[in-house]
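Got a structure here, written out as structure tokens. Questions coming.
One protein chain is absent from this view; the other protein chains keep their places.
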């Protein structure tokens, strides 16, 4: 076990995969500047600074991925992905299908998002749900350094385009990472960092820690909360959510992204559908507001659901008489 | 009452609003060619062909909207909006907020989407949910010519950026449109084109007709279905959905868009939350598959939930013993 | 007529494209899906594609029929694709607008205007990094309209700056769907924009297949020798309008007439006739051969089954 930050874990995974597979390529605005050591180890051909032009960075990754390379592109902040949207959604997401399976697009697009830097909504916009909605793409958003490493390795090896979101608020937080080199975590498997009987808290990214904190606080009330960390947003580990719900009968979904048509809506809809027989109370969603992130640090922090709010929500739910009981 | 197609209704609304307000401007690739009559009536300044460049069409609309004009831009097909995503999401959606309310962006972006032309997923992609998820934007998708007219008039008069989706499958279908010139339908109000007691079918766009057909078919089984047409996807008329659910206790949400993080997920999540006390059965979603639209006509049609599938779903639901009963 | 020569082959290649697209037009009149034909632009496809070789890759767009046929695509599989049949190059999933054929090196066709420009540098980068066949280059076909999209600028800058083996081929057919290009740009715009990027630029009569071929061959040789990209603008004309059916009511008849008089097929036939290398019988023989191929292709395509709705979500993920 080593201790490292999520950012370091991402770099470690990249280095490991670049060492393992010569077709992996790392490109973006400043990646070669920021990682001169990687240029030294893997060559300037494989670690490339690009022009300041997200559309062509992504488009080039799509073309290269279909032609035998495995590009990892750093698009910096998630809102900048809007410039890359055509390449990601219309090309990477659709051209396998429209060509009848002639091409595949093994590429990873990295983007930072979430509260933690305080520079406003043109840098912090949790828009991962847009890509979950788009066909042909996979979407990952890890909550710990170990998961970031294992999932990024899986994403790089995956034959499909993967959007990989890094939560700004987690980037510099240290955590334990196993030393084994080939710690690959399959995409599509949720984790259960805390098990419990009374209520299920489903989340991803930095709000997993919020849920864990809330769960710890609820213990004092005699409420035993289970926490599910989705880790991969597409494919979604629906079975894991349903399994937990079957046990607890109560569900709170927590995300930093705004609510409408977000991942929490998808989870709540899953619960209302296949999870309905288990539901003993309304499904609660705690999400960021339908608002851009403000530049003001304190306001930005206030957008993130807090452990306090999660606890209040859970207490309200547990108070709800079980309809089926 | 006149009879006209949805496409004609859109043109009528545009003409009416351009006649009413000299700040309304109509721009896009070919709008002046296709509507030479409008150029004649309103001048080449206000009805403009643009270069083939969606990003600058949308960006120009954003800049103009903040500066005293009311642009309506035709982005042709919804997937082309990916090129305009930065302007719509990062500029129009966020700069009012980030500027502390200094600017507003009264603009409308038109895009066609949905099955009905058979030219594949780079023309037909129901991505309206992406914009529902984005803060600062409103989203409309009418199901009838009369609604298209009334809602477009409201959208043009609205002080916010509105994404206005036209269902390709409805474009050429005729319907009655009231003759009154100022038939403005407020954004954010759902319609109930059929009321019923046993089950609520919520939909929008062309699948509203699918639901109505299913409802007619279910009558024979003695099932009385209510149909709710959302019309505006943001702001969502949550009250209308809850009202209907309170009456029927059963909900099927039908959309052509793919399921994950779509509007149907949002409606199902609403039902699982505030609607939970009313629910007597699981909430069912019938959506298009998580796949791009194929070029093949028959396959494209097969992506759209059919009345048959809606009926089967409803029968299954009504068969579900009411948990609360 | 026993003679075969590159010039004759180019004539036959153009005849094949014309016959294929006229067949599509006829099918459309009988209810088949519409298409973007390249009638009038055959010299661009044939002239450029014949300057490439098997190692090379091609990216194209919605108006791809000529490029695919010039590369040797089977017209039967093309018609099958347009009709949405399982034997189409894309199994009927594409329809007419995004037909690619990896086996021919025609990759990643996109009907998003500019999509081909967005992906081409990546294909060229892979070639440069040794993932393609040694020495292979990439040619990307796009229209004058695509040159208005920002990705045109981004692709040029990247290709120049990374010295990618990429031939940009702009088929300037004067129209961008229903908008004349002079409504969106100045007359000399496209080559002037390219020149600003500092790569070799040639502007050629796109209705003269020999001129196109000569310029393309020069530029391709330059790319192979020097590594960096080059730019070819071909002045041509879209004779049949944007997408079938198109009454072209918005087109200036004088402009259209002037370009019809410069039809690339007639021109090549006359050139060969003037040189004594083709007579009426020879031309008729070529036309008959082409017609027979298209007839057989049509029969093949129409016999091909439709994919079943159970295949609807196949090939979404790898």
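Here are a few things to note about the model shown:
Should a chain be cited, it is by its letter among A, B and C, assigned in written order, with residues numbered from 1 in that chain.
In the analysis below, a contact is a pair of C-beta atoms (placed from the backbone, for glycine too) under 8 Å apart; a residue touches a chain by one contact, two chains touch by 3 or more.
Fair warning: this is a prediction, and the values are worked out from it, not measured in the lab.
In the whole complex the chain that is left out makes contact with A, B, C. Between the chain not shown and the residues A:189, A:238 or A:290, the one that touches is A:290.
When you scan C:54, C:130, C:198 or C:305 for touch with the missing chain, the hit is C:198. The chain not shown here is touched by just one of C:131, C:161 or C:180, and that residue is C:161. Mapped onto chain B, contacts with the missing chain fall at residues 23, 25, 45, 50-51, 53, 55-56, 58-69, 71, 86-87, 90-91, 95-106, 135-136, 138, 159-160. Residues 29-30, 33-34, 49-56, 79-80, 82-83, 118-120, 122-123, 289-292, 294-299, 302-303 are the ones on chain A that touch the missing chain.
Touching the omitted chain from chain C are residues 148-154, 157, 160-161, 184-186, 188-189, 192-198.
The rule is simple: only the chains that are shown with their structure count from here on.
Annotation of chain A and chain C: jointly contacted by B, touch as defined at the top. Ranking every chain by how far its Cα centroid lies from the centroid of chain C, the top place goes to A.
With centres taken as mean CA coordinates, the chain nearest to the overall protein centre is B.
The centroid of the Cα atoms in chain A and the matching centroid in chain C are 41 Å apart. Separating the CA-averaged centres of chain B and chain C is a span of 37 Å. Of all residues in chain C, those touching 2 or more other chains are 90, 92-94, 98, 110, 112, 114-115, 150, 316, listed in ascending order.
For chain A, the set of residues touching two or more other chains reads 86, 90, 97-98, 135-136.
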